[in-house]
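Apart from one protein chain that is not included, each protein chain of the complex appears where it belongs.
Think of it as A and B in the order they're written, each chain with its own count starting at 1.
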Amino acid sequence: MTATPASRRGGHLPRRLSAAFWFAVPFVALAVIWAIAVELSGVERRIFPQVTDVASAFAEMWRSGDLFTHTGASLRRMGLGVIAALLTGIPFGVLLGSSRVAAAFFAPLLRFSVALAGIAWIPFATLWLGYGERAVVFIVWNAMFFALAYNTMLGVQRIPTQLIRAARSMGTPRHRMFVEVLLPGALPNIVTGLRVGLGYGWRGLVAAEIIAASAGLGYSIFLAQKYFRTDIIIAGMIIIGALWLVIDRALLAPLERRTVERWGMKAVNL
Amino acid sequence: MTNITPSTSGAGQPHPKPGPPKARFRPWLVRMGENRVVRTFGPFVPVILLWWIIAELEVFPSAFFVGPGTVFEKFDELIAKGILPAYLGDSLERLFYGVLFGMLIGVPAGFIVAMSAWARKLTWPLLMFFQAIADIAWLPIVIVWFGFSLTAVTFVIVYTIVFPLMISIVSGVEQVPRDVVRAARSLGAGRLQVFTEVILPGALPAVATGIRTGLGYGWRALIAAEIIVGTSGVGFLMFDSRRAQEVTGVFVGMIVLGVLWFALDALVLAPFERRTIERWGMIRTAEAGR
């Protein structure tokens, strides 16, 4: 294998430092403005906590272990839901995309379902599966499934006919088309679907935890609201945001870099 | 030049390959398939039929699953009592205010960030971060600040719309070809004219995309907020029914939400996208692909 150029992976140290600096500056500025604003406005700190309050709430959650319990519970549910959605949504989408009739039939149904996916199913989920773990995982799966299936279907439909013909004329058996052509060919759209779906799934997770769980980040901030602990609420919100950025940077971005970008396949916007 | 022979001139040519019965059904099916209404709503007919059959066969207990008939009666009842129209009105009002303020803030803010390198450098990480805090996670703190009120729900919807809109606009402005900007410059356009004549129309499709993405999230936020804040609205109707173990109300709510989204899509989103995206020739690949 050819060595990856330094700028691609490791990067030059000064450049990386500068990037980190410019990433941090806005956050530091925001924290300073926040601190000054709370100080000068004289707002009640129970309503709008000071930066330091949030920091100590965070430390408290760390020490008591609540932070890890809740984060762990949320990530576990998210993981289960995402895996279930990948295993079901992508094959279903490929199946629909490879038949024009099936695609024409299911397209409006899927668009309808995408619009409703996730949060709107919480009443059903809790009614059918009871309050708790299963309902939350169901919501994450449901939020992602339709977006993933719909985009996969679009992706398969957009594979150039010539590519499918090329594969067939080189003797690709029908059952191998899925792995050899349809899946990689649809990947740009699958990634789009994954992005959209994960966004819905993450929101669905938080909402479902608020309503239907007894652990997890969504639950913890809602519980804090009942006790008027705004410091804990804001600490929880920051954790939710940071986790999402980690999911995006650690999972989605590398996936995109290694596949769609590496192969020079530009994603088609919806 | 086009040498289209009217009807089948090749009557003497046998047709050995394609199956004849399929050929006879084809024109009828094709004509049906071309009708937009049929194409959009046709698939729902078998689905409703399937729903009805499953309910009739009592595959699931009726506490969990009811048929179209029961749902329709409930629908009728809720309209007669005035509950559904009132709740629907409340939901739409919240969505309207949310989208209105979301656009009033998001569009100018998006263009400012897109046009100024400094604004971009300073706000981009924050934009990413605030977009990452799932809007629904704002509900608890918003409830502390504004109580269980219209303001609380609207705040969350505005929040969901502003960030996708801004991010879309920035990428839309980036995608305006540099040569087009240069062409306008060399034809004598000033900075302001480049903005109004080239960048603004060029980024319009991105605005449309941003609104669609934002509404997708805003819509979910509305439902979640109505469930959690719980005073009125379609989301509340659903959760209230669920609390009373009345599955019929949940079905009614789901259908209302679905129909509402279809109407929103057909009456507001799609026409706006047609005017912007298709007019500027950015889309169309979907049809041409196959």
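Convention: contacts are C-beta pairs under 8 Å (C-beta built on N, C-alpha and C of every residue); 3 or more make two chains touch, one makes a residue touch a chain.
Convention: contacts and distances are computed from a predicted model.
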Study note, to complete from the structure: By UniProt, of "Electron transfer flavoprotein subunit beta", "Phosphonate C-P lyase system protein PhnK", "ABC transporter ATP-binding protein" or "3-isopropylmalate dehydratase large subunit", the chain left out is "ABC transporter ATP-binding protein"
Revision key, fill the gap. Touching the hidden chain, out of A:Arg63, A:Lys226 or A:Arg262, is A:Arg262
Check your understanding: If the missing chain were put back, which residues of chain A would it touch?
Key -> 1-2, 160, 162-163, 165-173, 176, 180-181, 184-185, 187, 259, 262-265
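FYI, only the chains that are shown with their structure count from here on.
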Revision key, fill the gap. Distance between the CA centroids of chain A and chain B (whole Å) is 19
Point to revise | Partner chain B, residues of chain A touching it in the complex | key: 22-23, 25-27, 29-30, 47-48, 100, 104-106, 108-109, 111-112, 114-116, 118-120, 122-124, 126-128, 154, 157-158, 160-161, 196, 199-200, 202-204, 206-207, 210-211, 217-218, 221-222, 224-225, 228, 230, 233-234, 236-238, 240-242, 244-245, 248, 268-270
Exercise for review: Give every residue of chain B touching chain A within the complex, in rising order.
Suggested key: 33, 39-44, 47, 64, 121-126, 128-130, 132-141, 143-145, 209, 213, 216-217, 219-221, 223-224, 227-228, 235, 238-239, 241-242, 245, 247, 250, 253-254, 257-258, 261-262, 265, 285-286, 289-290
